[in-house]
Structures are given as C-alpha cells and as structure tokens.
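The complex is shown incomplete by one protein chain, all other protein chains being positioned as in the whole.
The chains carry the letters A, B and C, assigned in the order they are written, with residues numbered from 1 in each.
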C-alpha cells in the first residue's frame, strides 16, 4: 500500500504581516505566483505548480498544514478510507477551496501532525531559465518537511509500513531505538524527517538549491538587507544526508532550511544508512554545534478543526547533541 | 506496462588500452571498484553499486551494451517475453557472468541499440563523504545514455508506449516531427535521449555532478594533465534540460558528458517541454556552436551476438544546427 | 623614472545609444554613479572612485581615451614634460572638464594610443557589501587595458624603460621577438597588455571579478536577457595570466573582458614568464579556439584632437593562432 504519494508538496504558514514576510521570502529568491488580501503564494524557480508556500495572514504564527501530492485523484479516496479506519478525523475541501488546488483531504497522522493530500495544483510558468530573476539563494523547489514528534519509532513505522515511504538514513542509540529518521517517496534523501522532541511540531521546511554557492550568496544578501539575525545555523554540512545547509527563521519564526548536496535513492537495494547517536559527524560533518534555539524551537500546528494542536514531551531522553541531526 | 525499470545503470565500453583509459577516468574522479586482466570497473562517488562503467580490453573501441536496472528479478522474465514477442533476439547471462551482476537479459530495442536489463548488482561503499578522494570533476553518479538513431519518433514511441518511460523535453520541427527526445524513468530529465542521426550509435553517457564548479575544476585538471585535446565541447549551458555541461572524449573516442543543473520531473502533471528546431537557445543557452565532431562522431555498438551493429542514415534531414541539442 | 603611475583608471567609450548601453552594463552588475544627457558614469562594486567607464553619446563607437591614475598631481607635470620632450602633442583639461576628475593630461604614446593621466577623481560609495545589489557578473573593479599595436616590442620598451611598468608575462617566437606582453604597475598581471595586430586599437578593457562562478552566472543572466549573441568567447582559462575569462561585445561592439584568477606580482625578484608562440596552452589553457572576430575586431581611438586615429598593419606576421593570447 503506498497510495502513490509523489512528494512533499506545500506548506501553509500563518504569518502576522504579509508584507513583512514577502520582503523576507523575496530576498531568498522565491517567486510570487499570486496574492490576495489574506494570502501570498510562493514558488521556487523550477516549480511548475502554483505554489509550495502559502502564507496566510493571521494573529498567530502557526503551521496550518503540510501537504503531500499524490499521483491521481482516486488515491485521495483511498487515503480517506485509510485514515478513517485508523480513527482519524478527515476533512475534505472541494477544488478551489484551497486556492489553485483540486480537492484536498486533510487529516492527522499518528503523531498528531496535520497533513493534507492533493492530486491537482494549477500549473505555473517554470522560471528555471529566467536567470535574470535569480536572487538570494535562488530557491529551486520544495524538498522536505522536518517534524519533531514525541515517538519517532512510531512515526517511522506508520510512514513506512502504512504510507509506503522508504528510509534513507536514521539515527539510533546503542539499544537500536530510533531517534531520528529520514523518509522519502521521491528518490531523494527525504520528503519528511522525524526527530525526537516535543511535538507534534514542524521543525522546518527544506528547499532545494542547485549548488553550494547559492547558500554563501544568500548569507551575504541577507546580511546586506539586515536579515543577519534571521540566520540561525550554518552554513555547514550535515553528516546525515550530506546536505550543505543553512537554517533561517522567517519574520514569524518559522524555520526554513536551504539545502543542497544529497543523493539519489531510487534503488530498491539501497540500504538505509545508520548513524550512531554519538557519532560527532552525524549532526555536522565539520563539527560545528547548533544553537539551543535550533533544538528547542519549532512551529506548532493547527488541527483539522483549526485549533492549536497540543504537544507532549518526547519518549526518549532529550539530549542536545544527540537527538537531532 | 513499465516493467519497473529504475534507471540507466551502466555502460560497457571496449577500450584498446586499459591503463590508458584508467588514467583518464581517474582524472575525472571515478573510483575503481575492481579490476582483472581484461576489465576495469568504475563508479561515481555516491554510487552504492559495484560499477557504472565497465571497461573491457579489446581491439576495437565499441560499446558492448548499455544497461538498465529494474526493480526486481521477475521483471527480467517479463521483459524477455516482451522482447521475444517483438521478434528481438534475447540473450540471458547467468548471475556472475557479468562481473558483480545478477542474471542479465541482453536484447535489441527497436532502433537496433543493444540494451541490457539487470535487477541486482553487488553493493559497494558509498564514497560521497570521502572528500579526501575527490578529484577532477568529482563524478557523482551515472545519469543517462544519449543515442543517435535514424528514426527518433519510432524510438520515442517504443520507450514511452512499451517500456513506460516519460518524456521531459523534446525538439520538434514545424511539422511536429520529433527530432530529439529526452526520456526518463527516474524523476530527472532523462535516463535516455534519442537524437536524429546515423545510428544506432551511442552518442554519449552522461554523469551527474553536484555543482557547476566541478566542471570548471575538471577542465583545469584535465589541461594540467595534458588532456586538453580530450575536451570536445563546453563548458556551456544547454537550453534543453538546463544542464551545465562538458563533453569529453576518452582515449578511445567514447564520449562522456559531465552534467549538472537539471530538475525534478516526478509529477504526473509535468508537461513535456517542446523546443522548436530553430530556437537558438535550445542547443546552447549562451549561443555557442558545437564542433562538427560532436554532430558526426559516436560510438558503434556490438549486437547481442557480439558483431558490430550496422548503422543507417537518419530519416529526417541531418542539419548541423538543428538535429541535436 | 616611473611617474608613480598607480593603475589603469578608466575608459571613455563613445556609444550610439546611451539607454541601450546602460541596459547592457546593468546586466553585468555595474553601478551607475551619475548621468547627464550625454554621459553615463559606471563603476564596479568595490570601486571608491566616481567611475571606471564613461559612456559618451556619439555617432561613432570609438574609444576616446584610456586613462591611468597617478599618485600625485605633480606627476602630471613631469609626465607633460616627458611627452613633450618625446615630441608628442599634449592636451591639458582643467579640473572638472572631465566630469569628477581633477586636471588631466591627454597625450599619445609611442604606439599612437590616446592615453590620459589624472591624479584625482571624486570619491563614491564602495558597494562591496551591498550584496543585495549584486547582479550578473558582480563586476568588482577595472583591471586592465588590452591594445593591439603594430610594434609590440617598441611599446613594450616604452612602457618599461620610460614609464616604469614591469612585465609579468610575454609571448615570444623562436627568434625572441616579442609578440605580446603583459605589463603592470599595480601588482597584478597587468594594467595594460600589447598584442601584435592592426593598430593602434583598443582590443578590450578587462574587469576583475571575485570568483569564477560570477562568470557562469553572468552567461546565464545574459542569455536570459537575450544577450547571448554578445558573448564572443569563453568562458575559458587563459594559459597566459591564468585568468578565467569571458569576452563580451557591448551593443556598440566595444569588447569587455570579465576576468578572475591572476596572481600577485609584487616582488622585484618575480621573473616574467615567457610563453612560446606555439605553445597550445598559452591562448587557452583548455585548448579552445577563439573566434575570428576576436582576432580581427577592435575599437579605434580618437586622437588628442578628437580625430579618428589611423591604423597600420603589424610589423610581425599576423597569424591567428599566434599573435594573441
């Protein structure tokens, strides 16, 4: 059973000030597809769909939902049955209720993350060769969601056994308990990762860049625009996933990862890579420490009914240098 | 019907002098997995399988075969039936007959290209984070085959309708005849491309790099090692596929493309991009001309029985600036 | 005697359409300092002086003058005496006659090139850390003039023996006749180069970039803006000077070199590097050929009185692969 989920599709962030957010995402090189009084829709340079970020004006900076694209509309019905059988609340939206999207199925996964599935999104012009519009990090496309959950092992099993994701890399302790896992549908390192921590929360959304210099250039541009304080971590290289990374906090505190350097995971005989919890190269290949904020802060979700999702403490011990990449 | 072909897997080149070839491929950054008196097996830095290039000592520099990896061994039987029904000769090799491979099915496609399918190849250590071994172009992995065939439209239909490939980009004339097509199984621009020309011949094998600077560095290293004359074309940017490219001729004249910059083609609603035959940005985005050798020279194949495959003239008119990217 | 010439300072180009030129130089990343109805003044991102390019509206695309900066105003008088003693016409302009410049001395060197000296130019804001304004090639600063002259050996001796330049690299034939020479005052490879050819003409003005990726990015931006045909040669690596280069033709045909990769030549014991006329790595380290236009076309000068300078054939045989880098 895999429901033909294609890939991580979009995130919907609530933000307090649309213009303030727009200025920030502009600096990273996002293209604005469309806007109305309450929303701005952004996409990366190579994206052929309407948006990968929807910013919604709100009083509280939460993640409304993270959305996955499926291959065909009929998979939505299959997913609806599946989640209902699991006892999860589901909520349908008709085509167009979510701007530019076909009908969507919103529900909750076994960790309490608010997720959404859709098969159709309006087409948009691919800007890949509009190099004259490249700016900041030249963001190419959405890559993955990274979520903090209290029980990674359970999330891991749910996505692999029930939703047909595959594991590329994971972190385990001596007792082989899984502390963090990178799971994919498209043949990259991940569409979603789970890390042990207070959750369910959205730790960050990762966007793929075409080369490492885009990250260096982005830091310079951000600093020139006085966004230096928004650079939270990096640039650096993750041991896990091999990604050359930069972590940013948008004006509402939502975390964005700019990301380059992972690899193809298309083969059925690809073996997930195990990292020991205490391997110093796992978190940062070069040995840098991450700041406390990176370990502690994350974005809360709204549930299917629009109420803020409650969080709980992680099952495994929370150790700064250990429980995350 | 798609037989679950995963991706372009490996090429087997005949070369006159193994050491001479080894020195060249070393300069590009390939890793030698294994060798014997008659063969050298090479892989890219991120490859987890035994090899993507097999060099075989021979008196004549031909391509013995280009090979595709399938998801599961049972797909080989389905493919055998399929090709037999098409009236093609098939040839099985038992596991190990081709070094490091499980059993393989060798046959001929409708253009006369000698192709091979396999499900299993021995594992090899991923060298992605052995940055101390990076050299030349830091070749990461095999990406695609590019073949010259006399009838692109026919090849296009065969791979799409019969083998389940999808088209990412293509070149058409005013009459909508297809002059060249880029087809994929993995969600990149291509696993195989067909160009109108004398064929069946192997124009080049493309290898994926992690960033554009790897190509600049590679040119410098090749020149320092007196391989300047082996640089045939580039560096440049293809309009088609958006690839930043470099074309090299190995010591036997086999053509290698070093390649970076394409995009994700995972979505069912991705629309193939049409390029007009006369669009000057199609071939080279920056406007550079390719040398005549690039249009005229290619590697001939051995057929399933090991005899040199005969070639024929293309159906469509052969025009230098037009019939290829 | 060296008159304390500091460095290549600025070029004054006549162009037919100021707006057309502005659009082009904008794409390369130049900063406009100032303009009036007849002129546009441009500078690179790290330049602290008013301009390094002055574009003047005119009916004919010529080079009015190439200008060198000297350390102190009194050196201008010494230079005036020197050139008068050589029998050259001199022409003073009072401070401000040339916008933003102190008084200038205009004259003719022994090859017939129209040259100018100045000690003072108005200050302008350094934009080096305004990364938000970086565009195209992120042009940093003027680097050098390259001139075609009929008698390189004579130009070489004049600049070294009389004006105190030093030679970093040169090309000689078997008879040790100098075919081309790279001469500097600032400790880089050159402030001016002379190549054997029809002259006196200005072959190109070189601008320094901070890194090779700026050239790749510039090609992409130019192509996206339909300036592909303005890319004349490159990107490539010169053997001579080690420069990673790109040659562009502006809308009037003036040639601009974007340039990165040379080295420090500060030491008195640095030995000029001799290149053999027939060394294939001299012109292009990677082995690429330059197009005919690059060998044949160059910008003519106005003389001190504003009349177009006549040119003559070179003393040494003009051979495409030989007489230039």
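What we mean here is this: contacts are C-beta pairs under 8 Å (C-beta built on N, C-alpha and C of every residue); 3 or more make two chains touch, one makes a residue touch a chain.
As the structure is a prediction and not an experimental result, all values here were calculated from the model.
Looking at the complex as a whole, the chain kept out of the display touches A, B, C.
Which of A:44, A:235, A:251 or A:314 touches the hidden chain is settled by the complete complex: it is A:235. When the omitted chain is restored, the residue from B:100, B:213, B:231 or B:264 that touches it is B:213.
Of the listed positions C:41, C:179, C:285 or C:301, the one in contact with the omitted chain in the full complex is C:285. Only one of the listed residues, C:187, C:253 or C:291, touches the absent chain: C:187. Of the candidate positions C:79, C:213, C:248 or C:277, contact with the unshown chain belongs to C:213. Those residues of chain C that touch the chain absent from the view are 6-7, 46, 48-49, 69, 71-72, 120-121, 123, 126, 128-129, 140-141, 186-187, 208, 210-213, 239, 242, 260-261, 263-264, 266-271, 273, 281, 285. Annotation for chain A: contacts to the undisplayed chain at residues 212-213, 216, 219-220, 222-223, 228-229, 231, 235, 237, 244, 280-281, 285-288. Residues 27, 129-134, 213, 217, 220-221, 223-225 of chain B touch the missing chain (whole complex, contact as defined above).
The definition used in the following text is that only the chains that are shown with their structure count from here on.
The chain closest to the protein's centre is B, with centres computed as averages of CA atoms. Looking at which positions face the partner, chain A and chain B present mostly the same ones, since more than half of the interface numbers are shared. In chain C, 213, 220, 223 are the positions where the chain touches two or more neighbouring chains simultaneously.
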